[in-house]
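I have a structure here, written as structure tokens, and I will follow up with some questions on it.
Now for subunit A:
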Amino acid sequence: MISGRKLLVAALLATVSFAASSAIAQNAKPLKIGLLLSLSGPAASFGIPERDAAELIVAGLNSQGGVDGRKVELAIYDDTTNPTEAARGATKLIREDGVVAIVGASTGSGTLAAAPIAAREKIPMLAPNATISVTARESQSYPYVFRTMSNDLVNTKQLYEAAIAGGAKKVAIFYQEDAYGKDSATYVKKLAEERGAPIVDMASAPLKSIEVAAQAVKLRGSSPDAVIMQVTAPALGGAFVRAAKQVGLDVPIWGSMGLGQKSFIESSGAAGNGVRLVVFGNWDDPSPRQAKLADVMKAGGKSPQGFAELISTNGLLAIVEAARKIKGDITGPALRDELEKLCKVTTYSDGELCYSKDDHDGWSTDALTTVEIRDGAFKRVQ
Partner candidate 1 sequence: MSIEVEKIDVRFGGVTALQDVGLTLQRGEVLAVIGPNGSGKSTLFNAITGFVDIASGSVAVDGKDMAGIPAASRIASGISRTFQTPRINPAATVEDSVLCGFHPHARISFWEGLLRPPAMSRTEAELRRRRTRVLEQLDLLGFAEQQMGELPMGIVRMVDIARAMAAEPNYLLLDEPAAGLSKTEQNVLIQQVRQLAKQGVGVLLVEHNFGLIRRLADRVIVLDRGKVLLRGTADEVSKRPEFVTAYLGTSVQ
Partner candidate 2 sequence: MNSLLMRYRSVLVLIVVLTVVTMLIRANTVWLDTSVVIAIYSLIALSVGISYGQAGILSVAQAAFASVGAYATAIVTARYDLPAAVGLVLALLLPPLIAYPLARLVTRLNALSLAIATLVFGQAFDIILREGGDFTGGYIGLSGIPPLPFASGLLQFHFVAWGAVLIVAVLLSNLIDSPFGRATNTLRSDTLRAVADGVNVPHVRSAILAFSASVAGLGGWLYAHHIAYIGPDSLGPSVSLSVLLMAVVGGAQTVLGPIIGAALLTLLFKFIPSQEVQGMFYGGALIAVLVLTPNGLMGLRTVIGRWMKSSATKRERATANVATGVSAARRAS
């Protein structure tokens, strides 16, 4: 009996000490998350705030004890807005830094280049892009790619609905010549045809254009009663708004969420008054949840500038939430399985996060707000 009891004690002791040692090991080993962002090049205006917000959130998390006692550590890679570098960055973050998940890339093409590598290594990518094809079901990378914002179909549809809700019958489109501009313009065109009120005219300009008066004159020729701007570059959006004013295209202008930045208001000047946008976040007049992120950022000495802060923290928080649900080792496949089960999770964005096996998009219309430029600021439209 004695020996039996001794054995039991020994076994108990062993279990406790094993558990303790594994707990210590867990404590000692931080949870590594990769940031694959464009910190230089054309998309730096997204990548830099994406990084700043993520760093501040992680600092806050760690000061509260991290994830189940494990510190969160970020490994950052600058893809210079270049798909080749994005692919290299994914390899480096996974193989050299040993991250369990990646937030990125800042651009859709960067994500498309990096996702096959992440999928091959079985590491989830939380993509802060609205580009439709990022979460295409037929793609081999699909199981490991999750979106951290509402996609372009949702955003574009909402913008169009908002524009015609005001009574506009003849809508014209101005779009930028890139993946986003062209695809979303085509989509609106299709939506309008389905409603029996076809788009009256379309005009476009390269991202770097500095003068678009000709395009405004072209649209004026079809006398629309509203113009939708499918533009993400603030300078180009501002140029069009000014040009419209100058050539006498005096109709309501609706802009897409990419323009929800201070610099768009600045480059529009006086002509910007009354321009309306459908946005993912609004720092001039934030919702209570967004205000919390603004506080975090201000405490860290940064001021939020657009929706970039929201979508990178969305990705980060989704990873953390999934990691908390994992009992054993936190690995890429385990995280992926938990991510697919996340639903009704709130982050700093409006609306709720909900992933499932068939839906890796996460956010929907309820994350969007309509705003109007008034006196140099974005005001919420009820």
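If you want to know what made the cut, all candidates are chains of the complex that A comes from, given by their letters.
FYI, contacts are C-beta pairs under 8 Å (C-beta built on N, C-alpha and C of every residue); 3 or more make two chains touch, one makes a residue touch a chain; residues count from 1.
This is a predicted model, so every value here is computed, not measured.
This complex places one of the candidates 1 or 2 in contact with subunit A: number 2.
Residues of subunit A that touch candidate 2 in their complex: 39-40, 44, 78, 80-85, 87-88, 91-92, 95-96, 107-109, 112-113, 115-117, 131, 133, 139-141, 177-180, 182-183.
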